[in-house]
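Each remark here refers to the structure printed beneath this line.
For subunit A:
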Amino acid sequence: MSLLDIRNLSLSIHGYPILRDVSLSIAPGEVMGVIGESGSGKSMTAFSVMQLLPDGARVSGEILLEDRNLLELNEPSLCRMRGRDIGMVFQEPMTALNPVKTIGDQVAETIRIHEPKTSRADALRRAQDALERCELPTDRFPLSRYPHELSGGQRQRVVIAMAIALQPKLLIADEPTTALDVTTQAQILTLLRRLVDEDGMGLMMITHDLAVVSDLADRITIMLNGEVVEAGDAKMLYRQMTHPYTKALFAASAHQPDRQEHLAEDTLLSVRNVVREYDTPRSGWFGKHGTFRAVKGVSFDLKRGESLGLVGESGCGKSTLTRAILGLEDVQAGEITLDDEPVFTHGNASRSVRRKMQVVFQDPYGSFNPRHKVGRLVTEPFHLLDNPPTGTARDAAIAEALTSVGLSPDDRNRYIHEFSGGQRQRIAIARALIIKPELIILDEAVSALDVSIRAQILDLLADLSAQFDLSYLFISHDLSVVRSITDRVLVMQAGEFVEQGETEQVFTTPQHPYTQKLLTAAPVLPAA
Partner candidate 1 sequence: MIRYTLKRLQSLIISLIVASIVIFAAIEIVPGDPASFMLGVNAQPDTVAALREQLGLDVPLYQRYLNWIGGMLTGDFGVSYTYRTPVSDIIGERLWISLPLALYALSLTVLVAFPVGILAASRRGSATDVTVMGATQLGVAIPNFWFAMLMVLVFAINLRWFSAGGFPGWDAGFWVALKALTLPAIALALPQASILARVMRSSLLDTLSEDYIRTCRAKGLTRKQALWRHALRNALIPVLTIVGLQFSFLLAGAIIIENVFFLPGLGRLVFQSISQRDLIVVESVVMMLVFAVIVVNFAVDLAYAWVDPRLRGRQ
Partner candidate 2 sequence: AGDVTVGLQLEPPHLDPTGAAAGAIDQVLYSNVFEGLTRFGPDGSVDPGLAESWEISEDGTEYTFHLHEGVTFHDGTDLTAEDVVFTLDRARAEESANAQKALFEGIESVEAVDSLTVKVTLSEPDGSFLFNMAWGDAVIVAPESIEDIKSNPIGTGAFKFSDWTQGDSIDLVKNPDYWGTPAALDTATFKFISDPSAAFAAVMAEDVDAFYSYPAPENLANFEADPRFRVLVGSTEGETILAMNNGAEPFNDPKVREAVAHAIDRSALIDGAMFGYGEPIGTHFAPHNPDYVDLTEQSNYDPERSKQLLEEAGYGDGFTTTLKLPPPSYARRGGEIIAAQLREVGIETEITNVEWAQWLENVFNGKDFGLTIVSHTEPMDIGIYARPDYYFQYDNPDFQQVIETLTATADPEGRSKLWQQAQQIIADDYVNGYLFQLPLMSVVKTGLEGIWADAPTQAVDLTAVHWAE
């Protein structure tokens, strides 16, 4: 008998259909992976189960938890059910906890809400047990800690402790690891698996990343546009996909763009012993400020035509190094040269060097001034030219840039909000291409994109590199992406390079323990 049984669930918000005839079931002790692209309705399915839907939502169908139809329960019964029968963990650990209450109180609250007779001390003791089960030992993480005193991964453990404190029958985890580093992600996933095994809970694991659930899930449901397109046993599903979308999803996740190897020996970018320090805030008006060394003397060369990867966990200094290379900030020591010319001299970035470099950022939404039209957006780098093209020459340049990234020249008259995330990333690349640079730095340029779009962009990049003889510095925390698009890779940890070499070599025979850890933590798709 199944623990949770969703039958023909349909949902509309303000009359706008979101979910159509969704059916899925979870048995006790079973892990159900729910996978789909952004906006496919995964979270809404989860919220339907919790009955925490936004205003204006209308639901039909049945959601049976054991025998009770949750859609027929009144609000007080739902409150009794939430947290006791079903626990939930959310995507963003940084904001999921109340910043002004201690973690002990927040975990204990779950207990005291449902068992009002429990004394505070008792509840706190049980909260402590829950936290310990989530690998937050009391001696290192006393109950009196506030959320801001914990890291993201630790906070996510607190949220999980809150959700499992009453040993619910079902746990719903909505992208619980998306915001975390690969190593932390691996730990959280192991923790969840362990808890399922210990308590015999059902787990509904929502993610957009196929690889994440590959080891974890017993069964998998794949969603597209508010509908379930395929469901079944995990291992079976990986082997015999029936729905074309599932196939496409798998193909995109494992996509390898077609690339030719470039074997030029001529050094384009050279970074020598670069140190970048930040002032930490002063204490008061007269207090001294300390320094924080974000990049600790790194050196590398990038050859012409080469695609170089840079991987490392969040906060290790990747973006800082990028800004230094772009000449946006001066460095405290060391030298950066492009074509043997320093990028930053006498407190000023050199225009001639900058002309040869462009950048594409991570966030497709924040990369463009929403008030300008595409034509103006992509021509912004013309500012670097001494004689920027005008009139028809300018029009031609815009048209060429847009066509080369697969857009139409007419798109120049549209505003950026009229484009999807993937299209925006293409426009960002067009903007980088327009002054025909030699080097493009891609800082997490595909991290925010759905897998299918990501595959397209990677293909485009491979294409362009061949066509324009471009070099890439490709920065990412996603190892599989780096592996698919780079020739060589640098591994960075806490402001230092711990390993560098040919991509394949590093990935197959990692030398440094940190690299090894990264690689084992990274979820991998089973070969189809």
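Here is the rule we use: a contact is a pair of C-beta atoms (placed from the backbone, for glycine too) under 8 Å apart; a residue touches a chain by one contact, two chains touch by 3 or more; residues count from 1.
Picked so that all candidates are chains of the complex that A comes from, given by their letters.
Given the structure is predicted, the values throughout are model-derived calculations rather than measurements.
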Among 1 or 2, which touches subunit A when you look at the whole complex? 1
Touching residues on subunit A, where the partner in the complex is candidate 1: 50, 52, 55, 75-76, 79-84, 87-88, 90, 92, 95-101, 109-110, 113-114, 146, 148-149, 159, 162-163, 283-286
